[in-house]
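The structure's right below; bear with me while I get my questions together.
Missing here is one protein chain; the remaining ones are kept as they sit in the complex.
Chain IDs A, B and C follow the sequence of writing; residue 1 opens each chain.
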Amino acid sequence: MHGYSGDKQAYLTRLRRIEGQIRGLQRMVDEEAYCIDILTQVSAATRALQAVALGLLEDHIAHCVADAVKSGGPEAGEKVKEASAAIARLVRS
Amino acid sequence: MHGYSGDKQAYLTRLRRIEGQIRGLQRMVDEEAYCIDILTQVSAATRALQAVALGLLEDHIAHCVADAVKSGGPEAGEKVKEASAAIARLVRS
Amino acid sequence: MHGYSGDKQAYLTRLRRIEGQIRGLQRMVDEEAYCIDILTQVSAATRALQAVALGLLEDHIAHCVADAVKSGGPEAGEKVKEASAAIARLVRS
Partner (left out) sequence: MHGYSGDKQAYLTRLRRIEGQIRGLQRMVDEEAYCIDILTQVSAATRALQAVALGLLEDHIAHCVADAVKSGGPEAGEKVKEASAAIARLVRS
């Protein structure tokens, strides 16, 4: 079980929607849509992906990191470091 | 014809690969992979999408914006404004 | 006392350096440096600011959020929500 397990179906629905957005981008390129219109949809798909990541991160901190903190020991510090590295990747992507 | 038309197949290949990454994310969620591993893949898919956007943007400036500049008139200024708004959306997504 | 209190001097040194970068940008604009060179320095200052934010966030999760989790009660959930909102602002800035 992980932090997101309780919201699994919601995450799957959102990811399937993003998959549809990416296929929509393929159609736009295939039908030679105007560049700016494609760029607008790329930004929308990027924001949707970020929203999924922010949700997973909140669940992870609320459950996996919190559980490690409650049980104490070195694992807590490792979990915080690991979450911070994931936040950094997200900020820089 | 647009700036990216000459690279259409390359963009389609990249977008299909990103579609595969999104389906891979669905499998990870479905199989309850560790949150951090999923977040790592979300960052990778986000960067791949950004790279597509940066390519489209360069093609757009080099062709659509440049052509408008060459033909002169108010359209040039509009194209620059439009491209700058797309850059802003990309920076903030 | 906050998570970052132990590193206060280090954060102050980094922020003073960023202040110097911003003054450097003012000199470049004043001396009409080439746009791209100014943009390169703006990106460098932005990354330095982000690195300060990521450090503060890690300290906050490791101390303020962790302490709330240890003491239990509703405060823990509030702290996680608050940290997640700060992460979202950082990702979207």
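Methods note: a residue touches a chain if its C-beta (ideal position, glycine included) is under 8 Å from a C-beta of that chain, and two chains touch if they have at least 3 such contacts.
The model shown is predicted, which means the values in this text are computed figures rather than measured ones.
Touch with the hidden chain on the side of subunit B covers residues 50, 53-54, 57-58, 61-62, 65-66, 69-70, 76-77, 80-81, 83-84, 87-88, 90-92.
Touching the omitted chain from subunit C are residues 1-5, 8, 11-12, 15-16, 18-19, 22-23, 25-26, 29-30, 32, 34-36, 38-40, 42-47, 49-50, 52-53, 56-57, 59-60, 64, 82-83, 86, 89-90, 93.
Please note the rule applied: only the chains that are shown with their structure count from here on.
The chain with its CA mean position farthest from that of subunit C is B.
Subunit A and subunit C have Cα centroids separated by 21 Å. The centroid of the Cα atoms in subunit A and the matching centroid in subunit B are 18 Å apart. A straight line joining the Cα centres of subunit B and subunit C is 28 Å long. Annotation for subunit C: residues touching 2 or more other chains are 92.
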